[in-house]
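A single protein chain has been omitted from the complex, and every remaining protein chain is retained in its original position.
Here the chain labels run A and B in written order, and each chain numbers its own residues starting at 1.
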Amino acid sequence: MRDRVFGVLGLFKSGDALLEAVPRLKDKGFTQLEAYTPYPVHGLDEALGLPPSRVGVLVFIMALVGGLSAFGLEWWTSTVSYPLLTAGKAYNGWPGWIPVVFEATILFGTFTAGLGTLFVFNKLPFFGDPVFGTKATLDIGRDRFALVVLSADGSLDAPAASAALSAVGGEAIEVVPLPDRPKAGIGWWMKVVIGIAAACVVAGFGVAWAVRTMPTAKPWVAMEVQPKLDAQQADSFFANGRGMRRPPPGTVARAYMPILAKDPEQAGKALVDPLPVTARVLDRGQEMFNLHCAVCHDKLGTGKAWLSKRYKAQPANLQSSMMRQATDGALYWVISKGYGTMPGYAADVSQDDRWAIVRYVRALQRSEDAPTRDEVGARSPQPGQRFARSQPHPPSPATPN
Amino acid sequence: MNRARSTLWMLAALGGAGVVATYFLEGPKRFWENWLLWFVFLACIALGALFLVALQHLTGATWSVVLRRVPERIAALTPWLVPVGLIALFSLPVVFSWAQPGADKITPIVLKAHWLNYPFFIIRLVVCLALWVLSYAILVRGSIKQDSSRDPTITVKLRRYSPVFMIILALTITVFAFDWVSSLEATWYSDIFGVYLFAGATTTAIAVTLLAVIYLQSRGRLPDVTADHLYNLGGLLFGFTIFWGYIAFSQYLLQWYADLPAEVFWFRQRTVGSMEPVFILLGLGHFFVPFFALMTRSNKKNRKRLRWVAMWVVFMGFVDVFWLISPIIGQGVHLGWPELAFAVFFLASGLLVVGRAMSRGEDTPIGDPFLPDALEFQLR
Partner (left out) sequence: MSDAMIPPTAWARKSPRPALPEALRPEPLVQGDVSLADLDNRIRTLSEAKPPRAWYIAITITSLMALAGFAAIAYMLSTGIGTMGNNVPVVWGFLIINFVFWVGIGHAGTLISVILLLFRQRWRNAICRTAEAVTVFAFVCAMVFPAIHVGRPWLPHWLLPYPNERGMWVNFRSPLIWDVCAVVTYFSVSLLFWYLGLIPDFASLRGRVKSRVKRAAFKLLSLGWAGRARQWLHYEKAYLILAGLTTTLALSVHSIVSMDFASSMVPGWHMTIFPPYFVVGAAFSGFAGVVLVFAFVRRIMNLQNYITLRHMDLLNRMVLFLSCVMGYAYLMEGFTAWYSSDNFTRYIFANYVFGDQWWAGCLTIFCNVLLPQLLWVPKFRRSVPVMVLVSLGVTLGMWMERYTIIILSVHRDFVPATWGTYLPTPIDFIILLGSIGMFLTMLLFFLRKMPIIATWEVKPDIAHHHQEHKEAEHA
C-alpha cells in the first residue's frame, strides 16, 4: 500500500551511524534518500550520490567579470573620459589600477559565493521544508541526524520504509506528511522583507535630503561663518564702524604701477616699451587692440569705426602723421589715462598688454606706409608706378631701421 | 641509477669546462655574473628546503612527515654553498658597485661604508654559511638519527629548535639578499627585499620538493605518498605563489608610485628594453600561470599536471634570480653558451649532490612518532 507522504524519517545518534545506514538502505531498495544533519557530515554527499557543487564555477566567472569591469572602468575614466596627469603618472598607469581590480574581483567573487549559494543553489529563503512540521525538527537542530526515505512523486510504502529504517538503526521513526499546498499570496516573511526594503528606500531618500540640506541648516554653518572680516562687513573696532579700510596713501596695487608722467609728452620722454618685437607680442597686441581699441579706432586704426558715426565722436586716426610722430610713451600714456572722450584703459588692460598694443599700433602704422623693402617679393619700382606712400616721412623712434 | 649518475658526472665535467672557458673567453664580468646567479639560486633552494623541514616541526604538522625526508635531502646542498660562496667572494671587485674603484666618490655608498666593506662583508658571509650548515646538521642529522634510534625526544628537540632556526633564517636570508643581490647596485635599497628573496626561495623549494617526490614515485620509491599529500604540497605551492606575487607587486608598485630617482633606476634597468619581455614573463609566469594551474582540486591531485607546474615554477624561480642579477653587466639580456655551460654544470652538480644524499638511508623518516598519522592522512 502506498500512502501520499513526503517520506519516512528516522533519527540517528551520530554522523557515522547515518553514514553506515545509507548504503544498507540502498541495498534494501530505497534509493531516494535525504539526510538532515546539524553539521555537515563528510562522506555523506558521496554516499547519497549528490553531484558536486558548481558554486566554484559561478564564483570564478563572476570574479572574472568583476575584475574585468573594474579594469575597464578605470581604463576608460583615466584614459578616455577624464584623462588627468596626477603626480606625474601616465594616463594608463596600469600598476595603479591593480588594487581596485583586485578588490572588485574579490567583492564579486565573495558575494557570488555567499549569496549565490543561498539564493541560487540552495534556493533560500524557503520556509516550507516538510521536516519543519515533524517532532524531529528540534532534535535535528540539536544533536540528531535524520535520514528520510523519500517518496517517489508523493507515494511511498510507509510501513516498509519504517521497518527498513528501524532495521538499520533509526529511532523515533515518523512519517513526514506532504506539505500543504502553499497559500496563494505573499507569505508573512515576504511582507517583512518588503517592509524592510521600503524602509531602506525611505531612509535612503531621507539621508540624501539630510545630506543636501544639512550644510545650509543651522547650526551646521561649517566654514561659512569665519572669524575674518568680509567685504562690506561692519566692525566696531574702527571709529567709523566699517570693516573695510582704505589702503594707506602711496599703496600700489599689484600690476598697477602708476604712471608718474603728467602728460603724454613727459611720458614719451620717460617711458620706453619694454616688450621685444616678436610675433608673440604682436599677436597679443593685435588681440587686445581688436578687443578694446578697434570699436572706436577701427581695425586698421583709421578712426572710422561704425561706432564713431553713432557716437558722433572723432577718435584719432592712428595712421595720421601726428600719430606716427608720437612717441611710444605718449601712446602708452593715452591708452592708460585716456584723452578727451577716450577713457583710460589702465583698469581693463594690463601693463604688458598695453605695451603690446603700442607695438601693434606701430605695426599697423607701418603696414599702411611700408617702405619698399617690406613688401614680400618686392620688385624694383618701374617708372610711373604709384606707391602706397605719398610722401616720405621721418622714421618713428620705435621702428627699427 | 649508475647510468644516470655517470651521465650527470659527464655533464658536470662538460659544464665545468664551459664554466672555466667563460672566464677566459667572455671575460670576468660574465663569469662572475653567472656564478653569482647560481650561488643565489642554489642557496634559495637549499634554504627553502630547510625552511620546509623546520616549518613542519614548528607547526607540529603530521601529514607531511611521510615526505619530510625529501626536503631534508635537498638541503644537502647547504654544505656545498660554502665553496661556491667563498669562491663568489672573488667577484666583489668585479661586479659589486661598492667595491669598484670609483665607489669612494659616490656619497650614498660612502655613507654606508660601515656596512659595505670587505672585512665585514666576508664576516657576514662566513657567519651566514656557518649558521646554515649548523642548522642543516641539527635538523637533518637529528631526523636521520631518529631512523635508527626511534627516539621521540628527538622530535621534541627539533620542535624546540625550529623557532630558533626560523629566526636565524629570517635574519640570514635578509643579510644574504641585501649583500649578494641588493648591494650589486649599492645605491638602491628596498627593505622588503629580504622577504622577496625568501618568498622566491620557498616557492622554488616547494616546487623542487614536488618534482623530487613525483620523480621518486615514478621510480617506485615513496609508495606511501598519496594524492592527498600531493594535494597539500600543491596547495602550499599555490599559497606561496600568491605570497610571492603579493610581495613582488608591492615592491614594484611602491617604487613605481613614488618615482624617486634614487630608487626607480633599479626597476628601469629591469623593465625597459630587452629586459621588458623578461619582466612580463616573470609577472605572468611566476604568478598567473601557477595560480590558475593550481586553483582546482583535481589539478592539485594529478601527478602529471603537478609535475609540469612544478617544473615551470622552478624555471620561473630561476628567471626571477636572472631578472634580479643579470642587469649588473648591462646592455640587455645575455643568453649564450656561457649561460648554458653554467646551467649544465650547476644543475648536474646539484642533482649529483641531492641524488647521492637520497640514495643513502631511508626515503621516509621511519623513526618519527607521527609517521602513522601521516600515512593515514586523508583529505576530508
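By our rule, a contact is a pair of C-beta atoms (placed from the backbone, for glycine too) under 8 Å apart; a residue touches a chain by one contact, two chains touch by 3 or more.
No experiment lies behind these values; they were computed from the predicted model shown.
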Looking at B:7, B:153 or B:218, which residue reaches the missing chain? B:153
Who touches the missing chain here, B:6, B:117, B:149 or B:250? B:250
Over the whole complex, note the residues of subunit B touching the chain we left out. 66, 107-109, 111-112, 115, 150, 152-153, 155-156, 159, 163, 167, 170-171, 174, 178, 187, 189-195, 223-224, 239, 242, 246-247, 250-251, 253-255, 257-258, 260, 262, 362-364, 366, 369-372, 375, 380
If the missing chain were put back, which residues of subunit A would it touch? 14-16, 34-41, 44-45, 48, 50, 52-53, 55-56, 59, 63, 73-74, 77-78, 81-82, 84, 86-87, 89, 93, 96-97, 99-100, 102-104, 106-107, 109-111, 113-118, 121-122, 124-129, 131-132, 137-138, 140-143, 189, 192, 211, 214-215, 219-223
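Here, only the chains that are shown with their structure count from here on.
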Distance between the CA centroids of subunit A and subunit B (whole Å) is 47
Taking the touch rule as given, give the residues of subunit A at its contact with subunit B in the complex, in rising order. 42, 56, 87-89, 93, 95-96, 98
In the complex of these two chains, what residues of subunit B are touching subunit A? 249, 252-253, 256-257, 259, 296, 380
